[in-house]
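All protein chains but one are shown in place.
Let's turn to subunit A:
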Amino acid sequence: MNKPTQRQGLLIDASKKIKFTFDGREYEGVAGDTIASALAANDEWILSRSFKYHRPRGILTMAAQDANTLVQIGNEVSVFADRHPISEGLAVRAQNVSHSARKDRGFAMNRFSRFMPVGFYYRTFFKPKGIWERVWEPRIRAKAGLGKLDISKPTEGYYDKAYGWYDVVVVGAGPAGLAAAIAAADAGASVLIVDENPIIGGALSYARVKTERDLVHEAKVHPNIEIWTNATCNAWYADNWLPVIRGNRLYKLRAKQVILATGMIEQPSQFRNNDLPGIMQGSAAQRLMRLYGVKPGKRAIVLASNDDAYGVALDLLDAGVRLVAVCDLRRSDLRGPNRDELKERNVEILDGWCVWDAMPEFGHKHVQAVEVAELDASGNAGKIRLRFDCDLVCMSVGYVPAYQLPLQAGGKLEYDDVSARFTISGQDDAVLLAGSVDGFFDIDACIADGFAQGARAAANCGLSISNLPARPARSSVSPNHPRPIFPHPGGKDFVDFDEDLQVKDIKNAVADGYRELELVKRFSTVGMGPSQGRHAALATAMLVSKETGRTISEVGVTTARPPVTTEKIATLAGRKFTPMRRTPMHEHHCAEGASWLLAGNWMRPAFYGQGPDDKKIIADEVRNARNNVGMIDVSTLGGLDIRGPDATEFLNRMYTFAYAKLPVGKTRYLLMTNEAGTVIDDGVACRRGDQYFYVTATTTGVDRIYRNMLWWNAQWRLDVDIANVTAAYAGVNLAGPNARKVLTKLTDDIDVSAEQFPYLAYREGKVAGIPARVFRVGFIGELGYEIHVPSRYGAELWNAIREAGQEYGIKPFGLEAQRVMRLEKGHVIIGQDTDGMTTPEELDMSWAVANSKPFFIGKRSLQIRGKTLSNRKLVGFSLDRMPTSGLQESNLVVKNGQIAGFITSITCSPTLSKVIGLAYADRADANLGGRITLRSSDGSQHQAEVVAPHFYDPENKRQEM
């Protein structure tokens, strides 16, 4: 165990103790520890269990790149234990375990692995028919998945998003990234460095490298550089749009230039039991030691294929770890400063040897020994073997470039099988690569490339660079071994740790005919786990290339899609923006106990008051409007000012009716069809002047209609101005037999007598002292006035009408009552009583179509459609009473067992004391007195009589009084 007081690491403060629990057991860590480092300091190496076989898994990368370290904290699943800091009282649990990470009953699955070959899902569970749905799927779903999420709990924490803009965004704060940032910033660019680690420096912070300049300090103090640590650039999108996750905030960044200095991802070697706790990447061991002051083991073996491995070996020695041996996969090109230094430290170095088998402790809880083998001439494990007791195996056999972002930016990854080198090319012009991701492995070359690319990015931003430095030569020696894979006849030589896929699984996938990498991926699920193939893609490509006799470059890699790493749904959701609109009378509606409903994004009162029976409340509102006087807030109604010399012509083209002869001071119904002749909106045109119409549109349709108008007139070029003034006017519909009496009390300058202000007339004047546009309408079938005033005075208008109407028993009514009354009157609601095919003729509204006009939108289509009428017609229907099974909108109209139409509106009329409605029915059944069959949701059928849709006051005496 690492005693806290002895620990020294860049990220920790050993003087500050922190207690936390893992699977219910208490541990002590120190400030700055991650969960994984603190557990490792306590000699607790098992962090999780593998997906299929429940094998113990521990630290692999210490870089939040692998699924081994995923744990659950509270209701948050799949948290990287090697990234998440500990805090006092933090309760951490292992995922995907039966009991705990230490004692997982699911480990029994390890014995049955031979019964679960690659693709066994596809072959095993589909017979007999139906067994998948009934038996297997529920069981597999119960076993699958990482962590347990209680979806009844709200999301913890506050998540939101923000935009950001920079000249240059550098992804990766390693040596190349820092150099690039400094160079770009020196040239005057605004630079942002994004790095997922808690400190900048990348390999400088944990690896055995030395530099002349203190790049970390230079970047930190540079006035043009902003540094975001613990920040993940999770994708690259067109035009350098970068989503960067920083804490609970998702930043949406735009950069003129992006420099990807994402570095390399160290790769594991494949040998038997290569997944045991205690077997990790060399860089992981270095991170544990240098960043967290944790000794990763007592007796170590280093598996080497580059000089970095010898840096790991030296670091282990410096940390007091006994280095048992270094097995170098190479036999030539062995020189390197670290190797030279190690040679002087009296350590056994076996050149041309591999690790062949790792022996576990009881229960596979840790590595306790390895068998190493001398490589034969073909590079395979030979017969000469040695056994070493050890509790730590460090693998440093090569890297792949962190290619996800470069490939998302359009880059293409190439691999030279001979030199074992990757190249990336062809990415977006505004994306530069810098450092080891682009093949600059030597630290000096890596930094020099960073400076060169930073200067280039600044120049691309238009900044002045006097001497643009050339990129240095790429390193001559690759750190990658061409095939560090040593299949074992006993298997358990894992290629993909996430999915428990072994070497034979990949081979068998190819043998089954899946020769292409994308197919191997889908068949075997390799690369589909949380690590997204970071440590499996290259090994898989190597295996597929060998099995198919092609080069790795020919095999390629699978498509790199966003996101680069895990991201929370809460991060994507962020703070919800759901625009809602309120009328100026909203507070009055609240005071009167309104129940709300949404009309588009408007909040509208559905009805007023609370009670056990909503229908009774609505019926009372209807009765009061019919018998006394009611008022409804119609501020949501769309309003458009159409002005100019061509205003009349414009309306004539936009709408089906004719407006040239509409006198000033009169209104006329508006019906709009689209190019196909389908009804899409209606409203009223009020003629304010020769060249001025105030046009209403439906609440939910007005924005679309406004856009339509602008779009059409961009082509017609009529001399007309179109303004959407919906929000600028508040409106009240004052309706009922006593409406005139109420209005009379409120206006001095408008003569509201029937003679001077008849039905469909338009007047302007002051109502309650407020300048108003007033017009007589009959939507609900009663004497009615629509009064529109500037929004700022809407509340005052409402108050005034309410007060003036008191003596007549005025009551507000909501949208529900309005819908009932308009149905009683037989007025259609566009969108409810129409669909994507409805023509005016189907609605019996041909009277609103002026065919004599030379043009209106939809005219030609209507002429064509008029030659062959549809089979349906909107009809009124009635029933004496509502069936017990109920009938509702969208219930079908059936005829001879076929669908003939559907109900569009239905209500129990409080005025007529029967059920009335509108429905599309067979045209042949549209005659008055006919019968149609309505089908309830429970399948029962009911006969209804076809009647005129003008159920109430068919002679219009009440609305025209």
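Please note the rule applied: contacts are C-beta pairs under 8 Å (C-beta built on N, C-alpha and C of every residue); 3 or more make two chains touch, one makes a residue touch a chain; residues count from 1.
Heads up, the rule we're going with is that contacts and distances are computed from a predicted model.
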What protein name does the UniProt record of the undisplayed chain give, "Succinate dehydrogenase flavoprotein subunit", "Sarcosine oxidase subunit gamma", "Trehalose transport system permease protein SugB" or "ABC-2 type transporter transmembrane domain-containing protein"?
"Sarcosine oxidase subunit gamma"
Give the residue, chosen from A:H84, A:R643 or A:R740, that touches the chain omitted from the document.
A:R643
Taking the full complex into account, find the residue in A:E587, A:E675, A:E807 or A:D835 that is in contact with the omitted chain.
A:E587
Among the options A:V97, A:V397 or A:I770, which residue touches the chain absent from this view?
A:I770
Listed residues A:R331, A:R575, A:R860 or A:R931, member touching the removed chain:
A:R575
What does the interface between subunit A and the hidden chain look like in terms of residue numbers?
160-165, 252, 254, 575, 577-584, 586-587, 602, 635, 641, 643-644, 719, 721, 723, 725-729, 769-771, 790-793, 795-796
